[in-house]
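Below: one structure, written as structure tokens.
Just one protein chain is left out here, and the rest sit where they should.
Just so it is clear, A, B and C label the chains in written order, and each chain counts residues from 1 on its own.
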Amino acid sequence: MSQSIRSILVANRGEIAVRIIRACKELGIRTVAVYSEADAASPHVRYADEAWLIGPAPSNQSYLRQDVIIDTARSANCDAIHPGYGFLSENAGFARAVEKAGLIFIGPPASAIETMGDKTSARKLMIARGVPVVPGTESAVTSPEEAEKTALEVGYPILLKAAAGGGGKGMRVVERPEDLRKALESAQNEARSAFGDDRVYIEKFVVKPRHIEIQVLADAQGSIVHLGERECSIQRRHQKVVEESPSAIVDAELRARMGQAAVDAARACSYVNAGTIEFLIDENRDFYFLEMNTRLQVEHPVTELVTGIDLVKMQILVAEQKPLPFTQDDIRLQGHAIECRLCAEDVRNNFLPDTGIVMACRPAQGFGVRDDSGILEGSEISIHYDPMFAKLVVWGMDRMDAIRKMRRALDEYVIHGIETTIPFCRFVMEHPKFIDGDFQIDFVQVHFRPEDLPEPTEDEEIAAALAAIEQHERWELSAAGKSNGGLQIGRCSPWALRNRGGGSR
Amino acid sequence: MSQSIRSILVANRGEIAVRIIRACKELGIRTVAVYSEADAASPHVRYADEAWLIGPAPSNQSYLRQDVIIDTARSANCDAIHPGYGFLSENAGFARAVEKAGLIFIGPPASAIETMGDKTSARKLMIARGVPVVPGTESAVTSPEEAEKTALEVGYPILLKAAAGGGGKGMRVVERPEDLRKALESAQNEARSAFGDDRVYIEKFVVKPRHIEIQVLADAQGSIVHLGERECSIQRRHQKVVEESPSAIVDAELRARMGQAAVDAARACSYVNAGTIEFLIDENRDFYFLEMNTRLQVEHPVTELVTGIDLVKMQILVAEQKPLPFTQDDIRLQGHAIECRLCAEDVRNNFLPDTGIVMACRPAQGFGVRDDSGILEGSEISIHYDPMFAKLVVWGMDRMDAIRKMRRALDEYVIHGIETTIPFCRFVMEHPKFIDGDFQIDFVQVHFRPEDLPEPTEDEEIAAALAAIEQHERWELSAAGKSNGGLQIGRCSPWALRNRGGGSR
Amino acid sequence: MSVVYTVYINGREYRVERSEEDTLLINGKPFDAERYVVNDGVMYRFNRKSYATYAVPTSDDEPQYHVTVNGKGMSVELEDEKTALMKSFQIGKATQLQSATVRSPMPGKITRIMVTEGELIEAGQGVIILEAMKMENEIKAPSAGIVKAIRVKEADAVEKNTVLIDIS
Partner (left out) sequence: MSVVYTVYINGREYRVERSEEDTLLINGKPFDAERYVVNDGVMYRFNRKSYATYAVPTSDDEPQYHVTVNGKGMSVELEDEKTALMKSFQIGKATQLQSATVRSPMPGKITRIMVTEGELIEAGQGVIILEAMKMENEIKAPSAGIVKAIRVKEADAVEKNTVLIDIS
């Protein structure tokens, strides 16, 4: 019954497209990239065996164009489509259209996406199967008046949550009744613009919980295993920023119980392929089903580093109808992994997204350091897509070793031309509460003040003064039309210097 | 009795200095780099907390200057010196001088270096302890006449081997008596120039053996463990080029026996710190002690990737007189690791070393890929030092997964401006004999023909034609003194383009 | 002829003087630094420590730069002798600081304007909501003052660095 996949269209961009292409290359599978006009020179386009232009920069004219993507897959003789995360990855209609076109959708069955994608049906199913859930409404809000009524019933603080998608978009915590209308409008606007679906529903906001999720893998033969947990409590505006595996508070017993609940949840919706069950854990270490992400997660690498299992390769294997090559007993977590999402955001200025051209980029290297990046030197970070440009992931012998390794890697990471969240990640790695594993999902809100970021030393300021003067004088020389010998130095890369007969010194 | 090391002078350069500095940073230890005039802008100098100039480019005026290095360590308030590999790493006199200066030598006791560094005394000791050795002479050759006599006794083919150092320098295989004098002279010259010691001795050349070595770690408390084997049979001119762990032909039983022999060898010389026992294995899987390397090896990363143990951190721990945090039973090999040494050599031209400026450099990335590099874009590969500029190391779920990952990583590695051994490594990863694990140390000699390297496709030649024309026209424009707008494109890095108001497209 | 700059960083001042013989004085003291042009900017080394720097101009007409040093970003403002002289005759630095503008930090769409002309505002007060990268971003006033002019309206698409509001 199994069928080999020979060629995959990757319906995504950035780091995750590169990640998938790498796995395909290692499996000897031909890769076809699709790209918008803004991405013509992007790494995912360059790394793929073939690249097809599918439209202008805005996602709804390119990466969200189901018809164009499916037509491209057929024209390019692909057997299968991998949707990555975001974009069309949790769109049941797309999964169905892919199958209808005679192609393999590398992800769960459309029915599972549908069941788990609809928060209401997912909740009902979980309740029926005995998986604990957070109290809340069963259907989307229809009017501000109804919302106010429901919120009072559930009890403040409440959480407004977009029915479609995830990733913090279209989410708002409301602590007081008088803030509800404004928050609802804003959440609906954001949901409409991000997912084309403005349905929002209400649930009880569990105070100070941790967000911990379980990775599952299920094959078409009905075998379902879990690959341990990921601790994802370090969030900003409901967006995960630092993830790790294992969690500092999950022991073998709790892992086994959560793992079983996750496997039950996956079985309940006849799940096949890789998926994640998100839980909230309260102060008593009681856990509640939050939602299931029916796709590969951004943070999947931390699980890969502690289990040694390549999740993308397993997704492809399972999509080929082949059985998983291991059972639950074979899976062991070794060491500790941490991921930092690196975003083009100005940490000192309320994390405002930054745009621009990446002038220099040299990711950290060495033992236990993995950089999953979607950019190259010269890439442009534009307003069209997510500000996350790379994921820096480390593996250490234990949690403290991993924290120290992450500090070293963050210090080593060179990137110029855009503001990044590296200083923020560095702050997290130094914070006593993070080091102690004593934090909840409000960690950033409670502990982070931009003023606490380290100030430059006097010597660093002197170096900055010299650099500014040097840049300034080059600029003036150039403006004055003088020899551009001076102009070149430092703004040209070494080959220019070599051609001019000199070395770099 | 244990003492914390707070500050380490790294008495080396290139990738291994960077490797050691990274480990120190992760341990919170201050690092002091030393550098020759040729290395003033090298990565190891930039990454260290402090950098001290110790002399001109030639090693014997800088990296081999024991007195200057020890004085620097004291002036810079270091507690310890890490010698890396090569240079002063196996110099007992240096180890003694370091200790005499009140500093810690991060390596074995001088007596162990001495015992194992002298091939003759090492052989005697091994024979006494029941570790099997290759037949050969017990002292260095004193004259060509004596060499001819000895060689006949041992029986051709014989191996000429420098008494000092390793790494293939000063080694020659001699198959016929009439070639002996020429080979001896050449080996002695090379040994003199590389180690300042032209003593050469003779041993039986075991035909078609595999070179497999065992990593050991010993602490000051007398605990000695082994970390499994490294397969190092892919060699060129007695220089390892591809290494892996585990070996395709070593099973648990053989690993245990070789491991025990290695631990016995280490115990015989009262070894402390990390060391490697090299063995030859013949067709019957009988193994012979070859020599002990009393230092960190170039190929140590493959062991790190399969055991999860950071060897440099363990070296420092042991040097602090602390006990190893694990026993033999805790050590398990997981998955499979392969290392390719990337050298600046022209594969199609008899591996002639190449020199020049690295115009562009973007190492491979992603899950299971580790690049230990000693260069940056703009670095100069000079004649003064070893042509190895980086080690590309991969980890895979099994041997075939690791081979496929290495192929992908080699394809992804971008480096311009120098010829490299990447095409050769790619050849090895494709070769059926390598894939089957069916090879001996003559693999390269028997199987590699430069003509077998893949030729460019027609489309690649067309791209080359376009690139050459573009470069040519830019050149002509520039020579004609026309606007250098055209000249800049493609030879300047993106920041220059940005300053001129354009993007990179 | 020696060249003298006054450099302002993080509220501190550095006087950098370079003599004709290329001797460097910082705050009057001789200063010895090595300099290397590397692939990603200029590296200086002094007191045996390496400083990897990268400088980008942030203004079209003022000598203002954003400089990254060992991963830490900072704003640097230069004043050469000529500028200093001119300032002493004209409107000085102090006066300039009292008027400010709110600029868009990135391209995006104005979704809400939270202030009106003539309104008295606090430093750090939210003044505009800008939608970009699918997130609503609150733009804050850099300093206290009176809203002098609002240069955009809701639903306007703006480029990076567009002046949105003048504060006086």
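Going forward, contacts are C-beta pairs under 8 Å (C-beta built on N, C-alpha and C of every residue); 3 or more make two chains touch, one makes a residue touch a chain.
Quick caveat: nothing in here was measured; it's all calculated off a predicted structure.
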As a test of the contact rule: which chains in view would the missing one touch? A, B
Full-complex contact with the absent chain, from B:V207, B:A256 or B:A464: B:A464
If the hidden chain were put back, which of B:D198, B:D354, B:D372 or B:D401 would touch it? B:D354
Hidden partner chain, touching residue among A:P108, A:G378, A:G396 or A:P456: A:G378
Absent chain, residues of chain A that touch it: 40-41, 45-46, 48-52, 76, 376-378, 493, 495
Tell me where the left-out chain touches chain B, residue by residue. 169, 186, 189-190, 193-194, 237, 346, 349-350, 352-356, 359-360, 362, 383, 385-387, 411, 413-414, 416-417, 419, 422-423, 454-456, 459-472, 475, 489-490, 493-494, 497, 504-505
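Going forward, only the chains that are shown with their structure count from here on.
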Kindly work out which chain lies most centrally, taking the average of its C-alpha atoms as its position. A
Gap in Å, rounded to a whole number, between the CA centres of chain C and chain B: 48
Just the number, please: Cα centre separation of chain A and chain C in whole Å. 32
Could you pull out the residues of chain C that touch at least 2 other chains? 36, 38-40, 49, 52, 56-57
Multi-chain touching residues of chain A, meaning two or more other chains, are 359-360, 362, 411, 416-417, 493-494, 504-505
